[in-house]
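Then we have subunit A:
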Amino acid sequence: MAEFLITTVGLSEWLAWTVTAVIAAVLVLNVIAGGALVFIWAERKIAGRIQDRLGPTRTGGRFGWLQSLADGLKLLAKEDLMPEGADGMLFRLAPYVSFCASFCAFIALPFAFDFIGCRLNVGVFFVVAVLGLEVFGVILAGYASASKWSLFGAMREAAQVVSYEVPLGMCVVVPVMLAGSMDMVTIAEKQAGWFTNWYLFHDPFTFVIFWVYVTCAVASVNRAPFDLAEAESELVAGFHTEYSGLRWSYFFMAEYGSMFLVSAMAAVLFMGGWNGPIPVASLLGLSEGTGDTANYFVRLLGMFNLLGKATLGVLVMMWVRWTLPRLRIDQVMTTCLKYCTPIAAAMFAGAMLWQLFLPGGLVPGLDRPAGEIREGWLEGPGGRGAAAPAASDEKVAQVISSQVNP
Partner candidate 1 sequence: MRGPAFLEKLEAALPGAVTGRNLEALDPWIEVAPERIADVSRWLKESSEPRFDALECVTAVDWCEPDPKKAAKVAWQPRIEMVYHLWSTAARVSLVLKATLPRWKNDTPGELPEIPSVAGVWRTADWHELEVFDISGVNFIGHPDQRRILCPEDWEGYPLRKDYEMPLDYHGIRGR
Partner candidate 2 sequence: MAQLIDDDPRIIEFDVRTDEMLVNMGPQHPSTHGVLRLVLRTDGEVVSEVEPHIGYLHRCAEKIGENLTHRQWIPYTDRMDYLAAMNMNLGWALAVEKLMKYEVSEKARHLRVLIAELNRIASHLVGMGAYGLDLGTFSPFLYAFREREKILDLFEEACGARLTYSYITVGGLTADLPPGWLQKCEAFLDQFEPIIKEYHALLTTNAIFVKRTANIGVMSRELAIEYGCSGPVLRGSGVDQDMRRDGEAIYTAMYDGYAFEVAVMKDGHYPRDHEYPPVPADAVLGDCWHRFFVRMLEVVQSMDLVRQAIDRYSACKGTIGEPLKLTEKMPAGDAYLETEAPKGQMGFYLVSDGSAIPWRVRARSSSFSNLAVAPELCRGCLIADVPAIVGSLDIVMGEIDR
C-alpha cells in the first residue's frame, strides 16, 4: 500500500509508510475494540431475535445502535471492586494479559493481500501460539480473585485450552501442509479463484477437519457450549466472578477479539481468506497489471470479503451459544481427547495421502492449480518476508534435485 501511496498519490516516502502504518493500526484496533462493540450489540440483537424478543431498541435511535457504547460508559462509571483477600497486582494485571494476548495475535492476521500488521512467514504458528497465551490471564484472574468459584473457572480453562491446543494444532497443520507454507498470505493466495479452490473443498478430509477446527476453535475461545470457565449456572461467573467495571470489560473484549480471530483464521485457512466464493476482481478484469489503483481497489474488496467471512463465523458462534446447553467438564475433555484429536489425526493423515496420490484433485478442471491466477502477487511488493515463499520454494526444489541426483 505504501508503494501505491508513493507512486500514485505522490507522498514522500516516510509519510507514505507512516500513513500505511496508521491505517493498519486503525484497522487492527478497530477490529478488536470497535469490533467488540459491534459484536456485543450484534450478540444482543441476535440473542433477542433468537429468543423471540427485540433486544435493544432505544439507545441511539433505531435498533439500539449505541447500546454497547452506553454499556461501555456504564462500565467506566462502575466501581472497581477488588476482593479483600485478592492478590492485588495479579488481579489488576490479569485482564490486560488476556487482552494483550488476543490483541497481539492480530498483528499476524492478514486482512487482504498486504493489509497486514506484520507479515510473518510463521504466521499461523504465531497466531495459534499467541492465542494460547490468553489462558494466562484467565488463570491469573482465577487465582488472584481469592474466590473458589474463580479458581474453579481458572482450572477448567487451563485444562480445556491446553487440551484443545492439540487438535487445533493438527487442524491448522492441514492447510499449512497443502499450501506448503505457514505464511497466512501465501495460504490464502493459494486458494484464489472460485470457491472450489478453497481448502474446505479441497478433499473430503479437509472438509471434515474444517468442522473439527470449528469445534476446537469454539472451545479454545471459551464460547458456549464450551464456556466452562465462566459457566454461569455452575460457577456464578467463573474466573471473572469478582471483576467489575472496566477490568471486566477487558475480558469481554478479549473474548470477542479471539472469537473474531479464530473466525478469520478459519476464513484464511479453509475459506480462501480474502478470495471470494466468486472471483469478482478477475471477472471484472482487475487482475495483475491493471494498475495500482485497481490493485488497491481489489485489496479493499478482499478486506471486506474477509471481514464478511469472519463476521459470519462470529455470528455462527452466537447462534450456537443461544441454542445449545453447556457440556460438563469431563464431557468437554472427552470431546477433545476421544473425538477431536483422533479425528484430526486421521484426517491429517488422509489429507496427506490425498496430496501425495491425488495432487490434482478428482476433477482436474475444477481445481485450478494454486497460484495460477495471481502468480505475481505472491512475490508482492517489498517487505522482507514477502518475496520469500515463492523464491524459497523454487530453491528448495532446486536443492533437493541437486542433492538427490548428484
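Observations, loosely collected:
The rule we apply is simple: a contact is a pair of C-beta atoms (placed from the backbone, for glycine too) under 8 Å apart; a residue touches a chain by one contact, two chains touch by 3 or more; residues count from 1.
Regarding selection, all candidates are chains of the complex that A comes from, given by their letters.
Just so we're clear, the structure is a prediction, and the values are computed from it rather than from any experiment.
Candidates 1 or 2 all belong to this complex, yet only 2 touches subunit A. Residues 47, 50-53, 148-149, 152, 155-156, 224-225, 227, 231-236, 322-331 of subunit A touch candidate 2 in their complex.
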